[in-house]
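The complex appears here without one of its protein chains, the remainder shown in place.
This part shows subunit A:
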Amino acid sequence: MAAISLTINGQLQRLDVDPRTPLLWVLRDQVGLKGTKFGCGISQCGACTVHIDGKPARSCSYPVQAAADKQITTIEGIGTEEKLHPVQRAWIEEQVPQCGYCQSGQIMTAVALLKDKPAPTDEDIDLAMRGNLCRCGTYQRVRKAIHSAAANSKGDGITQGK
């Protein structure tokens, strides 16, 4: 066990954890942010995607000690139902989720993609999103929602990520 300080969604948290614990389980079970999901544990599915210093990362394979002193953003820090992020709004408009379990990860990756490429092509989307599995098969809608988020938010702050 070790004392570790994490900045999660802008808030500093002090935790006492085994420093090798994957960030995923710390976020979910210690901090109580359950929006980030467990799907495979080996960086193969993307369900656990969060942003670390603005870049998408697989929290299931990211030891918590490596995240100390970095900015961590989870789905809960992206937007709320009262104040949706444009990507979340697009996700609702296109009714992307089926079971919804993979969708936090899909959205985290999409937000990061749009930060990099505000007007992505289908190929850009496929390349950025191919690490996010969806067993329900929502891919066609993920593509559409990313395009519509890009179109809806030309220059209106989608790149802020918050």
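Criterion: a residue touches a chain if its C-beta (ideal position, glycine included) is under 8 Å from a C-beta of that chain, and two chains touch if they have at least 3 such contacts; residues count from 1.
In the analysis below, contacts and distances are computed from a predicted model.
Taking the options "Isoquinoline 1-oxidoreductase beta subunit", "Nitrite reductase small subunit NirD", "ABC transporter permease" or "Probable glycine dehydrogenase (decarboxylating) subunit 1" in turn, only "Isoquinoline 1-oxidoreductase beta subunit" matches the UniProt protein name of the chain that is not displayed.
By the touch definition given at the top, subunit A reaches the unshown chain through residues 1, 18, 21-22, 25, 28-30, 33-42, 44-45, 47, 74-76, 78-81, 84, 88, 91-104, 107, 125-127, 129-143.
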